[in-house]
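Complex shown without one protein chain; remaining protein chains in place.
== chain A ==
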């Protein structure tokens, strides 16, 4: 198949690392930024910068229009019903923490259950451990099958009438597993639980429709889809968000203030205390425009072709352990036999190939895999078949190098 040809849109990728052309295979950690996003942020600061929702001057209006326009872009992007359901945050972690603090502390009590899976990123695990500690609720985990997927049978065995909240990742950042969110949401709702979805690894790669998924909360980060760091989104159903108290108090989120009390703004602003992340929102809107212009069907096909190609090449090498299911989203987690992933990554880096090595913020999942750490190559719109070839060449070198010294 013909892949997308957009590498030249990403200025960072055009550089030498350790005397080799950079091959960036760490997009699951953070994606590189297209020039249009860099320009949008730069232009915002050059021409439109002002604080939002205050003052009457022209720049203030332009900044407000840009910021609220970005909220409209996100609303349409994930098919939310209303822009008041879109809250700008610092990122996925921050979005999940808002729900844990605001919804969790108010609506979860001793004896309730919070259901997670064994594949959650620390950002969708630790906030719930803390809620359990504060409220006396119990954490339960949907177990994984041998291939790193979950089945609806396990889902049904784990979620009960005591379950108040299900928090689950859409796509695993280690295994690449795509979870059946729609079915889980439907089952959880029948038993009266609300569902939060960690979409950090899904939104960059697939068209997400929160109305179709029918989830109650959906969290994601901008930086993994080409926007700047420090901007993210919490989607929540208005009926729930309206019942929830703000988490951060101060300027911007207030209605009337006296010396001893205050009332708060409506959605979404009651959750956006302080000067918001205006330039970040502008960059996020531009990154979304950029991806939508390419088209998510093309992005998905591109990544699938790259992943399949890399998988077939990896399987031809001896001594490579690959983790995760056959059907996966844009990444391959692996280890070379008898070579620690740090050492693999250092050798790859010496050939200009950037991969992640470590526990990927998933220590319990590493334990489940029975490893202390793994290496991970992740793909995005700008990667090419040649990138995969250079990655495989690098792995051969690593095997040769460590084979020699042993």
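Following the convention adopted for this analysis, contacts are C-beta pairs under 8 Å (C-beta built on N, C-alpha and C of every residue); 3 or more make two chains touch, one makes a residue touch a chain; residues count from 1.
Going forward, contacts and distances are computed from a predicted model.
> Which one, "Iron-sulfur cluster assembly scaffold protein NifU", "Glutamine ABC transporter ATP-binding protein", "Putative monovalent cation/H+ antiporter subunit G" or "Electron transfer flavoprotein beta subunit", is the UniProt name for the chain you do not see?
Choosing among "Iron-sulfur cluster assembly scaffold protein NifU", "Glutamine ABC transporter ATP-binding protein", "Putative monovalent cation/H+ antiporter subunit G" or "Electron transfer flavoprotein beta subunit", the correct UniProt name is "Iron-sulfur cluster assembly scaffold protein NifU".
> Given the contact definition stated above, which residue among A:8, A:76, A:308 or A:346 touches the chain not shown here?
A:346
> Check each of A:175, A:287, A:306 or A:357 against the chain that is not shown and name the one that touches it.
Only one listed residue reaches the unshown chain, and that is A:357.
> Since one chain has been left out of the picture, which residues of chain A touch it in the full complex?
Where chain A meets the chain not shown: residues 18-20, 340-343, 346-347, 350-351, 357-359, 363, 366, 372-373, 397, 401, 405-406.
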